[in-house]
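Sending over a structure as structure tokens; questions will come in a sec.
Note that one protein chain is taken out, while the other chains of the complex remain in position.
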Amino acid sequence: MFKAVTESARRIWGVTVLAVRASLRTKGVTALLVLLAVCVGVLPNVVKGDGTPEGELHILLAYTLGFAFGILCLATLWAACALFAAEIDSERMSLSAVKPVRAAEFWVGKWFALLLLNAALLLAVYAGVYAQVLWRMHRKGWEEADRPASRRVTRPELPTPREEARQTLELMRQKNLTPKGLAEKAILRTLEERAQDKYDVINPGEQVRWQFRLLRPLREGAPVTVRVTFDTEYSTREHVKGVCRLGCRERPGKTVEVALDDFTRNALEFVVDTRAFSQGSGGRGQESGGAGGALQNFELTFAHAGDPKKASALMVRFRQDVALLTPGGSFEANLARAACVHWGVLALLAAFGLTLSACFSLPVAAFVATVLLVLTLVGNSVAEVISEEDASLWQNRVGIWVSRGVHEASLRAMQAAPLTALTRGERIEGGVLGASLAWNGLLLPLCFAAAGCWVLRRREMADAG
Amino acid sequence: MIRPPQNRAGARRMLQQVAAIAGTTLIEAIQQPVAFLILLSAVLTTLLVPVFQFHRFSEDGRLARDSGLSCMLVFGLVLAAGTAGRSVADEIARGTAAAAIGKPVSRVTFVVAKWLGVCGVVAIFWCGVLAATLLAERCSSHFLTLKEFVGSATDPWTLALSFLGVLSALIVAASRHFFWRRRFGVAAFAGVALSQVAVAAVSGFYNRFGELYPLHGEAACECGAEHAHAATELLLYHPELNLRVLPVALLVLFALAIFAALATALATRLQTGAALAVCAGVLILGLAGDALTAGAPLFSLRGLLSGVLPDIQNFWLCDAVAREGRVAWVYVAEAGAYAATCCAICLVAGCLSFRERDLG
Partner (left out) sequence: MEVEKVIETRGLRKTFRDFWRRPTVEAVKGLDFSVRQGEVFGMLGPNGSGKSTTLKMLLGLLHPTKGEIRVLGAAPSDTRVKARIGYLPEVSHLHPFLTPRETLMYYASLFGMAHGEAVRRTAELLSMVDLTQAADRAVGRFSKGMARRVGLAQALVNAPELLILDEPTSGLDPIGCREVKDLVCLLAKSGVTVLMTSHLLSDVEDVCDRVAILDRGALRAEGKIADLLRKPEAVRFLIEGLSSEAVAALRSEIEERAGCRVQLDYPAMSLESFFLQVVAQDGRLRTFEMAPFLRATQGTREGEGGACSKL
């Protein structure tokens, strides 16, 4: 048994080494390296930012990493499409196929080769970007607040959109208000979308309150960042006044109040030192806070202090736009987690390309892979902008059906958005990372592997003559 | 050394050689499954836009038109570069180029004929995608203010006919292959392109509500200010297609001819993938030309780039036809001359490169 496993491992390793050698000794990889080097080295210096550290970070983390990742995605997909197809087309496979190697060993060997290459290339790209971040921080002497961070995100304590949709549907049923001719699934989806986008309207003089419960209690003295994004009526960017109050339920009676009078950026973010909750209370907070003075429950109040006659009302999509950010590890660890998420996506693309490669010739496999990739991206974009009015038109039904199908199918694969998290300084949670790796790097590749091996076993590896 | 043909018989022989090589290149290229797939994807993507249309971009049919022209440029680029790569680089690798050059065929004739063959493939593709673009714009939802109807109206009949056209072309090609063992790729490629042209022509016999002509002037025509029909005017045939797109599409064809020439020249030394990558780079740099080279000194890298790279923006005038805009035919002629110059430069470079290339 052990001998069989060792021999199988040797065969897989042999296939991996060959594929890595093949990649490294072709001009394609050299071109790819040059392209990535240009992307990482030149792009951040060519694209003009707004001059702020935040802008520079955005260019480095969103544009540079995004562009490099896009290049790697296409390269991985096309390389994977070539790995079997080119060998079969050139009949080189006929030499390997007569050796005692199982289809699964071929598949896994080639997949590992792509994983190794991608790991090396991703490491180089991320290291390049990180070096640039460090260099800019050193050269321009960024303030502590401007430095890239990794923070846990806590949203207000509310029922999930799905729960709320179910509750609303139940209410509608009780009042006999369910729309006729629509399936329950369709109604629920619409209600869920509405719940997700639901907003509070805050008129001048009014205030709203949100409760937060941190997943991990916060030690006293750690900073809490409040982030609120909002829109004004008719999306005008006018000067609006307001007051934000953050209180901690473990330290009752003491709140931190921040007066805000520049809402022209439609987003506000401020840091609160949690020591402020204990000041003047003589350590009372610690007693009531329990375990080592940990803080876990917060309350945020937002009061619109504008002129009731002139100022516009504010609209806040409370499920998306309000958050408390607390320290959550180092930026470097977050960067590594983002790289892992990207690695998982590349592993999925490699698996997808390999299976197509086992089925078709190189041009057809590459074409089909690219079309499906584009369809996934377009489908997801379209699915996000479909309005109820669009959905009601019969001529849009095919488009909506396809878009939603693609969106549903790729939802889990695209759930983690590492670049958004990095640029917003949000920690990529272990659960999200684990789910992304398990889904993209294991489960879906397993399905593709099963399909690819099934085809490989049945496919004739030689032609007539 | 390139020598001009000595006499009329020599010139005729050279033209025969060019026609033979170009024709073979055309047939060889369009019977490749990937060529057919590219055309099919371009046509279907264009026709699907009215189905997926969730933005108007401030003008009815604009999304369909712009998408169609984009498909024409992007898919056309892939087709041109891919075809040139396969028909030149692969033939050099396989030795078929050496076999042709072994006959009394000059290397210049070979390169030029290959380019003409690729242009032929691109021209068929262009016809198909242009027709699909015109049809997609017609099929998009338009806001109409007519005597009997006010509101948004699509043209499901034409859309159905267009898809039916594609399906018919595939069935015909498959039947030819099944019953007469004719090549599927050739019939399918030409059939899909022709089906769209045919549907565009047929769409002139009915209005967007499916009413057959002859109808009186106020029949559901969206021509608006362009050419308002008198109420008493009897329309026998009225293709409700935005023909202002034609000059814009012609400019895209010129750009594709340049890419075909560039890819042909590159394929004398590079593999298909590399030629395609360079062409894609030239497209991106050419479209971003103004931004990259604006204000650059003449004797600088950026200045050199602006001089060497073809300015693809000259061939991308999608916005010019927005809101009843037009592109002057004089401009098209000038752009044609510019494209011809670019093609000539690329081909000369390709001939020089191929002259020094060892074959076999």
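Note that the chains are named A and B in the order they appear, and that numbering of residues resets to 1 at the start of each chain.
Basically, a residue touches a chain if its C-beta (ideal position, glycine included) is under 8 Å from a C-beta of that chain, and two chains touch if they have at least 3 such contacts.
If you're wondering where the values come from, they're calculated on a predicted model, not measured in any experiment.
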Given A:Glu7, A:Glu163 or A:Glu408, the one touching the chain that is not displayed: A:Glu7
For chain B, the residues touching the chain missing from this view: 177-178, 181, 184
Interface with the undisplayed chain - residues on chain A: 6-8, 10-11, 13-15, 17-18, 21-22, 25-26, 90-92, 94-102, 457, 460-462, 464-465
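Just so we're on the same page, only the chains that are shown with their structure count from here on.
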Sites on chain B touched by chain A in the complex: 32-34, 37-38, 41, 48, 50-55, 82, 141, 154, 156, 271, 273-274, 277
Parts of chain A lying in touch with chain B, wherever the complex brings them together: 27-28, 31, 361, 363-364, 367-368, 371, 378, 382, 385-387, 390, 395-396, 398-399, 402-403
